[in-house]
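Sharing a structure below in structure tokens format, with a few things to ask.
Here the complex is missing a single protein chain, while all its other protein chains stay put.
And then chain A:
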Amino acid sequence: MTSVPAAGGTKPPAAPKSRKSVTGTRRTVAALFLLPALVLLGALVVYPIGYSVVRSFYDQSGDGFAGIDNYKALFTDEGIRTALKNNIIWVVFAPTVATALGLIFAVLTERVRWGTAFKLVVFMPMAISMLAAGIIFRLVYDQDPDKGFANAVWVGVHDTFSQASAFPKAHPGRDSPLEPAGGGAFITKSPVRAGEAVSLPLVGVAPDLMPDGAAAAAKPEPDKVTGTTWQDFTRGKGVGTLNRVDSAELGYAGMKIEAVKDGRVVASATAADDGTFTLPASADGAQLRLPASNFKEPYNGLDWLGPSLVTPAIIGSYIWMWAGFAMVLIAAGLASVPRELLEAARVDGASEWQVFRRVTVPLLAPVLAVVAVTLMINVLKIFDLVFIIAPGSSQDDANVLALELYRKGFSEDQPGIASAISVFLLLLVIPVMWFNVRRLRREVRR
């Protein structure tokens, strides 16, 4: 004890006999022990917060006092308002969905034999950094169904129910006898006559999608409308004779042709392997239409990272990461729930749903609150996932406060506004923190 003043510094204690607290510790000793923590906290937490607050009242260069201009910008800037709106969506949905999923997983894994293995798998994404998860999900949400897992599944499901057409992107070439009929269909400009051979040339189908059958010019037949529909284009040779079947050109096998009179379909046919088709005499005087079903574009899936879906998509990746965390905490809480209560409820004739709803969830309520609040704090400062997953073109739509802070501070060189955002974020976190601290205190008292 005598060595303390010497170690404490050059100044001796002011009073020869320093007062002792209830526990009998001298104040200097207490201060000494607190010093490292205070220095660290002060330098790394309190000072930066204080400086941010001060900086938020200064203008862009940091020289002139700006009053509350930066805070005004906070609520007038379009970008910050979007960010604020998205943050609210995040705080409402991400923690609730993650907690709900965690609860379901925790309750269900208690019942299955391989529960621990299952928990391990669900928890695994927690071992991945946000950055890596972001890169993974950027790929998952890729627009191209050949790359993006989400769209691969979506397109797979979609195509099971509605088939893509055989000739996407086919369209009339130069001086074509066909014209667009609206809705993606094409129609002949003039009516057809029986006994004449009609040609319906199109271009633009990718060669690897083309059927193999070489096109043949149809022969005119009396009392029938005959014709050919084919790709009036040969790879490497161009159009050849315009609107005439050349030897190397390929027929549109399977193309549907409708004869339309006064808006009604009077006859229809399907092209043979060489692209020829025959319509009965009733088609005389009708216009021939190639219906849009021939040309439907292959379904390309959802625009996951487009303006409307980008925030839900990123929230999805967040839940993928954090549902495991919620599950582990809730499972721990569940382990401490007295079995007798559940047993008693079951003996009294409660169904499993009632047991879950009326016994398990109320007993777990404190744990659920902790998990939800922890996730809320976590979500308020979400940055990395949004920064990495959202492509530049929809970063504006996916914007959150932390990202806007970074953009204002480091890309737009507006440290004043960035500081104001950080102060605002701090204010948002404080009520949640306060709730958490109060609950912890109560817990300790109990």
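The rule we apply is simple: a residue touches a chain if its C-beta (ideal position, glycine included) is under 8 Å from a C-beta of that chain, and two chains touch if they have at least 3 such contacts; residues count from 1.
Keep in mind that, in the parts below, contacts and distances are computed from a predicted model.
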- Note on the structure: Of "NADH-quinone oxidoreductase subunit F", "Dipeptide transport system permease protein DppB", "Sugar ABC transporter substrate-binding protein" or "Phenylalanine--tRNA ligase beta subunit", the UniProt protein name belonging to the chain not shown is "Sugar ABC transporter substrate-binding protein"
- Task: Please pick, from A:G156, A:P180, A:G238 or A:P338, the residue that touches the omitted chain in the full complex.
- Result: A:G238
- Task: Have a look at A:T160, A:S190 or A:S411 and name the one touching the chain we're not showing.
- Result: A:S411
- Options A:L32, A:V203, A:V266 or A:A292, residue touching the unrepresented chain: A:V203
- Footprint left on chain A by the chain that the document does not show: 79, 142-144, 169, 171, 173, 203-209, 233, 235-239, 300, 303, 305-306, 391-396, 399, 407, 410-413
